[in-house]
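The structure under discussion is supplied below as structure tokens; questions concerning it will follow.
A single protein chain has been omitted; all remaining protein chains appear in their positions.
Should a chain be cited, it is by its letter among A and B, assigned in written order, with residues numbered from 1 in that chain.
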Amino acid sequence: MLLEVKDLVVDLPTSGGAVRIVNDATFRLGEGESLGVVGESGSGKTMMALALMGLAPEGARIGGSIRFEDRELVGLSEEAMRALRGDRIAMIFQEPMTALNPLHRVGEQVAEPLVLHRGMSRKAAFHEAIRLLEHVRLADPARAARAYPFGLSGGERQRAMIAMAIGCGPRLVIADEPTTALDVTVQARILALLDGLRHESKMALILVSHDLAVVAAHCDRVIVMYGGLIMESGPVDVVLRDPRNPYTRALLQARPEPGAKRGVRLKTIPGSPPHHREVGAGCPFAARCEWTIDVCRKARPPEVAFGGVHVSRCWRAAELGPHA
Amino acid sequence: MLLYVLQRLAVLAATLIIASLVVFAVMDILPGNAAETMLGPTATPEAVAALAHKLGLDQPLHVRYALWIGGALSGDLGVSYAYGSPIAPLIASSLSVSAPLAVMAMALSAAIALAAGVYSADRRGRAGDAVVMGMSQVGLAVPNFWLAILLVIVFAVTLRLVPAGGFPGWSNPARAVGALILPAVALGVVQAAILTRVTRSALLESLNEDYMRTARAKGVSRRAALWRHALPNALVPVLTIMGLQFANLVAGAIVVENVFVLPGLGRLMLQSISNRDTLVVEDCVMLTAILVIGLNFIVDVACAAIDPRLRSRAA
Partner (left out) sequence: MKGFSRKSSSFWVGAALTAALLAMAALSYLWTPYPPAAIDIPHKLAPPSLAHWFGTDNLGRDVASEIIGGARVSILVGVVAVGIGLVFGLAFGLLAAFAKGVVEDSIMKACDFVFAFPALLSAIMLTSTFGPGVVNAIVAIGIANVPIIAKLTRATANSVLAREYALAARAAGRGPLAIAFDHVLPNIAPQLIVQATIQFAIAILAEAALSYLGLGAQPPQPSWGRMLSDAQNVLYNAPRLAIYPGAAIALSVLGLNLLGDGLRDALDPKLKARS
């Protein structure tokens, strides 16, 4: 098992006391698998991704266990963590414009992990960078390498970021909303690129997104997060076909359907996601859920398993079958 | 890059010409008759007219301007009325004091600002940051000539370590530099206060940028990320402010030279004002403007060398 996360907890200090952003997250990821993490903003999905890299903000308290390649990452020294970052685990961020240093050439930035982790000389790494840029299907990779970030388009910059991430052949790539800032047509191409890279090098992918459709098309398994808690997880087709959590169901129902009748209102989830401070002892979704009963507000719902790999956190999970 | 430099050179030339016109206008045209000023209110009209003719003040304006510029470009800055000797050597020898002083002060303030700015940005919100910020507030408020006097009180009057002022000449370089240390400190400290704040805030902004997170995600250490990624991005605003501050440094030097009785450009200017030696004052002011405008040109080019976006915008 490449990655095993158990009861991961991330607390952030605030003026009013510590606030729990990620709450007892548990999941696994095997070699070459792809996992989608779906949630609205504020669900804790980005913080979880950062915690996996050891990049949670200063003062954050990480609890629980993250086992990567049979090594415990929680509590690992910064030096050891640094050796892993960019080499065994890599991350791709959302905004390619600001994620690249405007003062350095693109090629130099793609080459940086190679210099750091493979001890290559700047020149050799730069040539390797050109090869990587070609691999991510950038037109005229030599020009792109010599260019500065402002000289490339959004899609080109994101390809460069991907090249930067895969340079050292990482076993796990975490992509945090990699296409949200891009045009729709470019989105599809970038995601296809990621798929292709994954299959050819058997690298595992964690794809964080608020877009269910993206996750459905490109991931083997999915985790649905809300209010810091993993509400449901399992193989993607199972979860989407037979959701056992009211939040997942609401997300699915809220999608616009092509071919629906005109004039029919889109279903929305009433209310808004809770601020982390406001999440109490019960289920974070209780205030907005159609299925809420008394116990939902009082106690955190337990994990209920369906067929081993499909897990839902809901007091009424059993009732949410296909006929509900 | 070359295109950018050439463009800036053109702007530099144009600015210098305008500066010379402004200086000429303020000093030669407005007052009316410099000869009157020089001889004072008790002079007879004939004496004034004679001096005016001798100084070429009765010639048309554009001729006088051309003569001034032409003379300056060929190294002839005229003759000082008060000293009766050529102005060019006077200015040259005063520059030999002021220029090293300005350089030392700038270097000192840059070094302090870099160290203190990085330190306080790194320890943002903690005690070290507060101390640096407090000290910089004090540094901003203290007049540089007062600091100079206090330094004289401590090091010259009380400790008798150095003379209270004067400049022994460059024949003995060690003593010459020694005479410039206190003045450079007095000048540099105030500049350092301003630059520290600018460095800190520019660095804090850079540290917040997304590319810092990308760098850390690649395995770059926090320290290396600060120096390799954040600091270069912070340099451009800092350099720009340094350039803008240079004018104030020059102005401060005028005063500080007075405290330490240094025979620099500032003292020359002030003495010429009280001697009513308007030609010397005009040349000194113009020289100061040239230095300031020239330095800002260098800063522009340096910024463009660091930030590629600046050079492409020009094209």
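Observations on the structure shown:
Note that a residue touches a chain if its C-beta (ideal position, glycine included) is under 8 Å from a C-beta of that chain, and two chains touch if they have at least 3 such contacts.
Bear in mind the structure is a predicted one, so any value in this text is a computation, not a measurement.
Across the entire complex, contacts from the unshown chain go to B. Across B:L95, B:L204, B:A224 or B:L310, the residue that sits in touch with the chain not pictured is B:L204. The chain not shown here is touched by just one of B:L6, B:A47, B:A92 or B:V157, and that residue is B:V157. Among B:I87, B:A116, B:M212 or B:V250, only B:V250 touches the chain left out of the display. By the touch rule set out above, subunit B reaches the unshown chain at residues 15, 18-19, 22-23, 26-27, 30-31, 37, 137-138, 140-143, 145-146, 149-150, 152-153, 157-158, 164, 201, 204-205, 244, 247-248, 250-252, 254-255, 258-259, 269-270, 272-274, 276, 278, 281, 285, 288-289, 292-293, 296.
Heads up, the rule we're going with is that only the chains that are shown with their structure count from here on.
Our note on geometry: subunit A versus subunit B, Cα centroid distance of 53 Å, whole angstroms. Residues 53, 55, 78, 82-87, 90-91, 93, 95, 98-104, 112-113, 116-117, 148, 150-151, 161, 164 of subunit A are the ones that touch subunit B when the two sit in their complex. Only residues 209-211, 213-222, 229, 232-233, 306-309, 312 of subunit B touch subunit A when the two sit together in their complex.
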